[in-house]
Structures are given as structure tokens and as C-alpha cells.
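Before I ask anything, let me first share the structure, which is written out below as C-alpha cells.
Missing here: one protein chain of the complex. Every other protein chain is in place.
Chains here go by letter, A and B, matching the order in which they are written, and residues are numbered from 1 within each.
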Amino acid sequence: MLKNPFFENKGPFKLSKINEKLLISINLDTSVKNFKVFDVKNLAEASEQDITFFHSNKYKNLAKNTKAFACITKEKLAQYLPAKCIKLIVNDVLFATAKVTEDFYPESIIDNNNQNLFPIKNSFKKIRCGNNTFVGPNVDIGEDSEVGHNTLIEQNVKIGKKCFIGSNVILRNTLIEDCVHILDGAIIGKKGFGFIPNKVKNYRYPHIGYVHIKKNSEIGCSSTIDRGSLSNTIIGENTYLDNQVHIAHNVKIGNNCIIAGQVGIAGSSNIGDNVMIGGQAGISGHLKIGNNVQIGGGSGVIKNIPDNSKVMGYPAIDIKNFVKKIKKK
Amino acid sequence: MLKNPFFENKGPFKLSKINEKLLISINLDTSVKNFKVFDVKNLAEASEQDITFFHSNKYKNLAKNTKAFACITKEKLAQYLPAKCIKLIVNDVLFATAKVTEDFYPESIIDNNNQNLFPIKNSFKKIRCGNNTFVGPNVDIGEDSEVGHNTLIEQNVKIGKKCFIGSNVILRNTLIEDCVHILDGAIIGKKGFGFIPNKVKNYRYPHIGYVHIKKNSEIGCSSTIDRGSLSNTIIGENTYLDNQVHIAHNVKIGNNCIIAGQVGIAGSSNIGDNVMIGGQAGISGHLKIGNNVQIGGGSGVIKNIPDNSKVMGYPAIDIKNFVKKIKKK
Partner (left out) sequence: MLKNPFFENKGPFKLSKINEKLLISINLDTSVKNFKVFDVKNLAEASEQDITFFHSNKYKNLAKNTKAFACITKEKLAQYLPAKCIKLIVNDVLFATAKVTEDFYPESIIDNNNQNLFPIKNSFKKIRCGNNTFVGPNVDIGEDSEVGHNTLIEQNVKIGKKCFIGSNVILRNTLIEDCVHILDGAIIGKKGFGFIPNKVKNYRYPHIGYVHIKKNSEIGCSSTIDRGSLSNTIIGENTYLDNQVHIAHNVKIGNNCIIAGQVGIAGSSNIGDNVMIGGQAGISGHLKIGNNVQIGGGSGVIKNIPDNSKVMGYPAIDIKNFVKKIKKK
């Protein structure tokens, strides 16, 4: 993962400062206390200068191999981390991680609309655009792209060349490559539905990831794509989404996928290349769907699907078994 | 239920006038004929001065205890009503009730957009707001609330303090408490999908209820929440709805609920407190879902669910039985 292009990192912070924030008092060497932590990343992406987090034994294997300097975790899980990784033991790993992330990226927790938008014509004289279309700070639009009416391109948006952005579209924190079509009414780049439940007032989790839409893709009308929390939400090359599709935060979709109307993909799932998903199908969170998979319309996928499979049903099973089951009745 | 804050009640009307409207000629004492009826309410909420309706034996128990002065019903059902309640016997109870409701609240049947909106800046100088945002009559917005771009706050909307209303949002007939977030593209407060089918031209039912969103709640992007017909649609405190959720008229959702993307809840269902509903799940109309219930993603709930249950499947069953069923295959 490259340096975050959209949210300003207020780090580095000394580990001792992070400890204070988490109200942890462990005896640490002075050298460790004064160590400067540069970023907060997930187990796989963290470098030797970063802090990471480990909250579920589902991620044991990633934990064993993390390069992170320090890791926010709980007592039971600490054993799985490398010896040299500093363990910061807390009761609620996600809450503590959210608190630390907020220090590094204070702006990532605010998701209010940017009020200071200007007519697109003022900033991009050559871009063909409709009425009542506005852009905010840190926006770039490539040559020969065009934008419809009533569209808002809020802060932190890069649009490639020959793109077509429809009407009533809302974009923020999104990187769009060349020749992408975003159809009318799509809303892309708002924070994901990630928060820490609390009986009085839920605590909103920071979302420092962005949405990355690769070249030649198409996003259908009224679809929603949320930006990632600690990693990005990715739509691969030449992948087409139909109308009213919902893609949750951290989802990664491969190249040449075809995703029909009203499909929903829950947070952090990975979809391979050449995957076809029928209308209204749903895919649970944190799953891995292989390459060349076909998922029948209306299916509910609740476990990983290997490459080259055809599945259908709720829960989705191999299509041959699904057909047998129907005939039995 | 408090006095309706949004639709003007044109009553009281004499019972004889209501009878004329319904083309009923019953011999009634003069005192009864001249009795002034103040409002039309459902069986549970009607007072001694109101008229109510009773159209299905599902509501027998409510009928027995209604305090209403008079009740629109059919011959077979009249026996279940209290002796002192005046029975107005008709063939089509819902149609007759709609006709009477229309007399009390003639404006509730019109759902056209209010054409006379003004820039929010004219009326609320202190509210931070984006471009092209308009408000209509009978609107109030609390301190430190802010509004995005292209948003329409039509008539009959009260917004509390520290609320965040996104862009491309449409609000009408809605009461929003403090610290509520309404995300981009949500449409809240239009009349429900309630009408009396007729082969030539359906008859639209009046909707005199409003949408009540309690404090600290969040409504996701492109979600729709319809206002109630005779009671209100309610979203409890600290309840979060993800993107593309649909909440039909008269639905009541408790506090601290988490409702994932693309969930749909059909008309008049009641959801308890601390309920979690997975993505794309659907809940049929007129059901009661208890407190602390967890409903798996993609489930279809077609019967009441008791407190503290975990259900999944279509139709949704206890999750242990669902898991067994899968393993059997």
C-alpha cells in the first residue's frame, strides 16, 4: 500500500504517547518508549515502523508473520505474535485501534459533506459538464472526461482520462482510472458501516482507506461503494456493476467481473477475477471468492468459494447439488 | 400518540356527517348522531371521542378493549366490539376508513413535492449548509446542525441539535432528534406503499403519520423510510441503518439496533431493542421481533421472533436448526 494520498498522517508518534492514550503502563525500555511509530496498518501491510492490531484468532497466520514494530492485541492472542513485536494488551482491541488511528488521521473520522465546493467550470475549464456540478479541494479530472448534472465531486478525488461521470453522483476519497463510467445516482467513497457498538452512543471507527476503481469499469445507477477502514475498497479493471449494487468497506473485486443488479457484498470480502454474480445475490463479510466463479442470482454466500466453481442457493452450494435438491422435492 | 404536529385536523365532525359520507343509514339516537368525533385512530390509540376501524379478526383482542366512540367494521366482526361502541357496518372497511380519514386530514393524501421552497440560508442564517439546499414551511433546524448540497427539507420537518444531514437528501413530515446523521441520498417521510387496489385506478390511502428518528441514530446512503398511515414510523435511539435499507410505513424499530445494507422491513412490523439484522435480510409485515434478536444476513423472516433468539434462513429458523439442516445436505 502506497502512502495514503488522501488523509494527512499526523504521525510519527512516540510509542510512549500511544501507550498513554491507551492507558497502558508497561515497563518498556527507553529506546522502545521513544521509538517513533509512523503509521497504523493491518497485520499484512504493516512495516517495521508501524503499529498494527490483532483481535481474532482467525488472523493467527497473518499475526505470526507481521513485521509491525508493535501490535494492539488481547492477552490470549499475544502468544501468536513474533517475539520482537511489542505487545500492547487491551480489553477492546478494535476500540483501542480506532483511538490510535484517530490520532494519526484525525480527519478520517469526520464524514460531513465539504461545504466549500465550487462550480466545476471554475477549476476545470476544459471539462464538459452539466448544470449545478461542484468540486472541492484535492480533486483532479483527466482530459476528455465529462460530468453530468447536480454531481458533487467532494474532496480527495482523482478521475482519469475519458471517464464518464453521470448526474446526481456523489464522489469523495476515490481514485478512478481511465475510461471508467459512473452512472447516475451512484454514491462512492463515504465511510463504511464500521463502528464500535455502545449502548448510549456508538463509536464511529475511522476510515482512512479510499475507493479505487480501475480502468474500463462501470458502476451502475444508485449503487453505493464505501471506502475502506484501514485498507482500500477496490473494483478491478473492466468490471461492471449493475444498478443498486452495494459494496461495503474493504471489499476487493478482481478484473473482468460482472455483478448484476441489487447484489450486496459485505465488508472485507475478496472477489477474484472473471467472477459472475447474479442479481440480488449476497456475499457475507471476510470471505474469499476464487477466480472464474459463477454465483447464481439470489444466492447467499456464507463461506469461501474455490476457483472455477458454480454455486447457487442460500446458503450457496455447488450448482449440481442445488439442482439435485430441487428435483428431490 | 400526541396531537398530530404536521397535518391539520379539520374535525370534529358529527357522527351523522360521517355516516352520510359512508352512505350508511342506521337508526341512531339524536344524541349519538350529533356526537362530535374528534379524530380517526387505530383500535389501541383511539379515545372516547374518536372513531376507529376493525377489518380483520387478527385484531380481535384489540377490538374488545377499544375505547373508541364508534368503529367502522363489517357485519361478522361487529360482535367483538364493546357494547357501547357504535358500529358502522360497511363492505370495505379500509376503503371506508380511508374516506373518513381524508375528511379529517385532506392534506395527508397529497404527496406532491412542495414547490415553494426557499434557500436554507434565508431562513436559517446560522446553519452551515452546502449549495442548492432548500427548505419549505413548518421546518425547524437545531443549533450546530449542518446540511449538505442539493438537499430538500420540505414541509413539516423538525431537526434537533448537532445533526448532520448529507447531500441529495429529501426530508418531509419527519421529526429528527439530536445528534442524528442522515447520509447522502436518503429519502424520508414520503407516504407509504398503502392503497386500496382497484382495477381501473387504485385508491391512495391517506398517510397522517410521520417518521420519528430518535437521538444518536444514523440512516445510511440511499435508504428510504416511509411515513405511517394512522400511526408513526419510528427509528429508536442510537440505531444505525446501513446503505440502501428500506423501512416501510408504520414500522417501529427499538434502540441500539444495527441494520446492515439492503435490509427491507415491510409495513407495520415492530422490532425490539438491541436487534442486529444482517445484510439483505427481509422482514414481512405486521410481525413482532423481540429484544436482543440476531437475524442472519439474507434471512427471510415470516413469523414473530421471541426475545434473545438467533435466527437465519428463508424462512428464518433458529440458527442451530439452520446449521444442522446445512450439514445434513
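FYI, a contact is a pair of C-beta atoms (placed from the backbone, for glycine too) under 8 Å apart; a residue touches a chain by one contact, two chains touch by 3 or more.
Please read all numbers here as calculations on a predicted model, not as lab measurements.
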item: Identified contact with the non-displayed chain, of A:262, A:294 or A:309; value: A:262
item: Hidden-chain contact residue, picked from the options B:177, B:226, B:242 or B:273; value: B:226
item: Touch with the omitted chain, as defined above, among B:68, B:266, B:293 or B:311; value: B:266
item: Those residues of subunit A which, in the complete complex, touch the missing chain; value: 128-132, 146, 148-150, 164, 166-168, 179, 183-185, 216, 218, 220-222, 238, 240, 242-244, 256, 258, 260-262, 278-280, 297-298, 313-314, 326, 329
item: Residues in subunit B touching the chain absent from view; value: 112-113, 115, 117, 132, 134, 150, 152, 168, 170, 185, 187, 190, 193, 195, 197-202, 222, 224, 226, 244, 246, 248, 262, 264, 266, 280, 282, 284, 300, 302, 314-315, 317, 321, 325
